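Let me give you the structure first, and then I'll get to my questions.
With one protein chain held back, the other chains of the complex are shown just where they sit.
Here is chain A:
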Amino acid sequence: MERGNGFKTMKTKIKIGEKYYQVDVSEINRDFLKVRVDDKDFFFKENEFQELIPVDEKELASGSEGWKTEAVLWDSRAGKEIKSPLTGTISGIDIKKGDKVKPGQKLMTLIAMKMENEIVAETAGVVKEIKAEAGKLVNSGDILVKLE
């Protein structure tokens, strides 16, 4: 169990049949758990009997309880999904898929309101996917890079 960025997390691999799955369990807050199996996220909450029950799709879509925002923040703080802080244009990308990045390493430059913004990695990792493209517009909150 790790306690990075103020959240409790546990990472493990499980094997079902011939396939291995990466499973990351994160306690988002006292009431919510996020379980990531490879790239897919599942959320659980405690009911009145203190049993864990899955959060259904409707609740997930509404995000009305505020936990959804916390889940997004968790991803951002953990640094696995780097999101655009502003709407703007990507002027340059300094990494490629498969690169190992260190905390603080520059990943790309975002021009917004004539400001130049160096987007840097929060944690170490390997570049799994680059969603942004040089010269293209991104919206605030868009995923720019996925690390693993």
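Before moving on, here are some points about what is shown:
Definition applied: a residue touches a chain if its C-beta (ideal position, glycine included) is under 8 Å from a C-beta of that chain, and two chains touch if they have at least 3 such contacts; residues count from 1.
The rule is short, and it goes like this: contacts and distances are computed from a predicted model.
Between the listed names "Tryptophan synthase alpha chain", "Biotin--[acetyl-CoA-carboxylase] ligase", "Cytochrome c oxidase subunit 2" or "Aminomethyltransferase", the UniProt record for the complex's undisplayed chain reads "Biotin--[acetyl-CoA-carboxylase] ligase". Although one chain is not drawn, the whole complex shows that of A:15, A:114 or A:136 it is A:114 that touches it. The chain not shown here touches chain A at positions 76-77, 79, 85-86, 91, 103-104, 111-122.
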